[in-house]
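Everything below concerns the one structure shown next.
One chain of protein is taken out of this complex; the other chains stay put.
Showing chain A:
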Amino acid sequence: MKLTPESKVVIQGYCEPLMATHAARMKVYGTNVIAAISPGQSGETFDEIPVFDLVEQAVAEFGVIDTTIILVSPYQALDAALEAIAAGIRQIIIIPAGVPPLDMVHLLRKAEATETLVVGPNSPGIIVPGKILLGTHASEFYTPGSVGIVSRSSTLTYEIASELTKAGLGQSIGVSIGSDAITGSSFLQWLQILDEDDSTQAIVLVGETGGNSEETAARYIAETIDKPVIAYIAGRNAPPGKHWGHTGTLAAVVGRGVNIGTTQSKLTAFKEAKVPVADRPSQISSLVKKALK
């Protein structure tokens, strides 16, 4: 993971509506956005960011690029990511919602073969408070510190960052793996990254009803994670199958048991792993403080 203010970042799809705002915010936050990729607009500049037609042209100009932020429309996301991999970029953040899952399957086969980290889709990306913003996180809710947040949501992640900030607990990182059924990176990958990260002392895992990634994460925490982990699960009282647009529920297929994806199954898994689970976002800070004592 290269997440320092010096690391070189490009944005693919700069000219999509609304994206000018986010690019400007990333720059203001200190992210080293060196180029934007927008076919047909090379030679122009936005906010002093030079525009190129192809990712490889930006690489020819600036050398190896660490991260790309993909802000194109969902059906173009696969192509943009494949272009980035072909140009040697190994950290890809996909912001848009609505990327078809089979496009993600295709991308993940390529990403695994090239050891590329993919965050998203349907994700606000990564924020290292006070240092770098890679995506669309609302940075005002974050403050630098030592709690790492890994989540499936976007606005709920801000909610939790805001509660931690209010309680005087800054954050070492905020990352949303995205809320789709098929995401580029998993809770496991991020738990491992945060466990090894020197600036992180405690981890907050924010899950949701549906899918089985929380259950897998709980087992992984019990087996390998040394740092304290606090969990929170949204959707405890949601009727089965209702998830307001988050589709992490696909794993409920034949042969996986009827209980899969329910909040109960997640709570049980965390209990077995001895991971404290907060009842509400505002309770997380006290559980973190207790765990750090």
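Heads up, the rule we're going with is that a residue touches a chain if its C-beta (ideal position, glycine included) is under 8 Å from a C-beta of that chain, and two chains touch if they have at least 3 such contacts; residues count from 1.
What we mean here is this: contacts and distances are computed from a predicted model.
Trainee: Among "Serine phosphatase RsbU (Regulator of sigma subunit)", "Succinate--CoA ligase subunit beta", "Formate dehydrogenase subunit gamma" or "Urease accessory protein UreF", find the name that the UniProt record gives to the complex chain excluded from display.
Mentor: The UniProt record for the chain left out of view names it "Succinate--CoA ligase subunit beta".
Trainee: Among the options A:Leu54, A:Leu108, A:Ala222 or A:Ala291, which residue touches the chain absent from this view?
Mentor: A:Leu108
Trainee: Return the single residue from A:Thr116, A:Asn212 or A:Ser285 that touches the missing chain.
Mentor: Considering the complete complex, A:Asn212 is the one touching the chain left out.
Trainee: Just name the one of A:Ser38, A:Gln91 or A:Ser153 that touches the chain not displayed here.
Mentor: The single option touching the absent chain is A:Ser153.
Trainee: If the hidden chain were put back, which of A:Lys8, A:His22 or A:Arg90 would touch it?
Mentor: A:His22
Trainee: Where does chain A touch the missing chain, residue by residue?
Mentor: 16-19, 21-22, 72-75, 95-102, 104-105, 108-109, 136, 138, 140-141, 151-159, 162-163, 179, 181-182, 206, 208-209, 211-213, 216, 234-239, 242-251, 253-255, 279-282
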